[in-house]
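Every protein chain except one is present and positioned as in the full complex.
Chain lettering (A, B, C, D and E) follows the sequence in which the chains are written, and residue indices restart at 1 in each chain.
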């Protein structure tokens, strides 16, 4: 299934928590404030690396651009809304709000 | 000043973050979902103990009762809305929303 | 396609309307004879804590209402073990009998249902 | 009594309206000639990151607007050092010059102002 | 594919309504059918026909336009009563209904996506 995260990683436990449930191999999408987890050099980078080790990890371009985030951690795949829909074609969705 | 926390401690970083700013001796009030930090035996208890070590710590009775929280960690002082107002008489307020 | 649905409860009650409306959606969907599973993870487990008394907030208690869902055909309740434990709670602290699952078990319930409604 | 006020910015922009309305409140209060200090802590520091382009969301950029506040008499900006550092940011990443303060410094600004508006 | 959408937050306060709209537009562009958009809790406020944001995107109008294109856009009746949102405020091509509509969209959908906070 596709797990989606819309909260920032340093003030919300959502990304940390989803890793306890999402099975290895299931994709994770960062969107809205969730995209802050995709940046390089933040204190959340270890968490992101743990996510990338076990899951295909995507971040939504429109939300990255809005927030001025250009320097992304290794393993993050940037997709647009068309890509979001494509992931939903391939997977059922678990919004981890 | 009176720092007020309305978010739960295991899913939100608010309590952890306020401890980096609130000066020693300034009181902290837990209300709304913030009162979950006041319970005994939760994984947030160390954080609560750190708060209690440096700050008078209060939890709002109406919010504790609503959530069925009866077993509270040491050092938590339970107050009602009258007590909330009394704290505001004594201190300016920093809502750490 | 979707005759089965999982309601995923991850938020604490009273602080926001999510718990109450998650509950109401289960009644609403259950009454239309869909096969509903309910999974409590993270702060969502607080919804089931015994002894909730929001009279001081002029609100209605939520916890005690959950067992009533059986009347609407909603009978499958799963609680995530670590979420419970890290909150200092045990199954005895909850208003009803539930099945305790680990992370993989919770994921399995969501996957079996297919469609997921998060609250 | 309150001729001075501190606006406390703790939330990330775009995900909620808080940043935008915190900004608007500063203009509104500044124009009424109150003495406004602005403190950025936690995700609030993201409000000042350079290069924000929300065109894809059909929204207006927020970051570049902050320097305009000087025209409304709002000129005192403080950024919490640890909040910046743990986000992998340096002062060079921000849209304007600000004063970097530690936790105690941030608390001092809030205390000096007395009244605090949180966004 | 058939996709249903649930929106749990109102306009402007959170990004949820925007995200839902962009997702629906992208899904339509890829040829999918939207079985329905259910506006629940504060989400009902996206159905308000009087939204007039000076110089900004009109989120209310966006959902009305999706309705005009034949997509069922339905706001929860009970939630509307709690929020003082009356039937005469509902924007064109949007309607009020109960949780039966949500059940119907779930039943008809291959995928279901919720946007909230």
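The working rule: a contact is a pair of C-beta atoms (placed from the backbone, for glycine too) under 8 Å apart; a residue touches a chain by one contact, two chains touch by 3 or more.
Remember, predicted model here, so these are calculated numbers, not experimental data.
Note that the absent chain touches B, C, D, E when the full complex is taken as a whole.
Among C:31, C:57 or C:96, only C:57 touches the chain that is left out of the view.
Counting the whole complex, the residues of subunit E in touch with the unshown chain are 9-13, 41-42, 45, 48-54, 56, 60, 78, 81-86, 89. Interface with the hidden chain, as seen from subunit C, comprises residues 14-17, 57-60. Within the entire complex, the positions of subunit B that touch the omitted partner chain are 6, 31-33, 62, 80-82, 84-86, 88-89, 92-93, 95, 97.
Note that in this section only the chains that are shown with their structure count from here on.
The set of chains touching subunit B and also touching subunit D is given as A.
With steps allowed only between chains in touch, the distance from subunit A over to subunit E comes to 1. C-beta contact counts were set side by side for D-E and A-C; A-C has more. Chain centres were defined as the mean of their Cα atoms; on that basis the chain farthest from subunit E turns out to be B. Centre to centre, using the average C-alpha position, subunit C and subunit D are separated by 39 Å.
Residue positions of subunit B touching 2 or more other chains: 10-11, 13, 17. Touching of two or more other chains is recorded for residues 14-15, 42, 57, 59 of subunit D.
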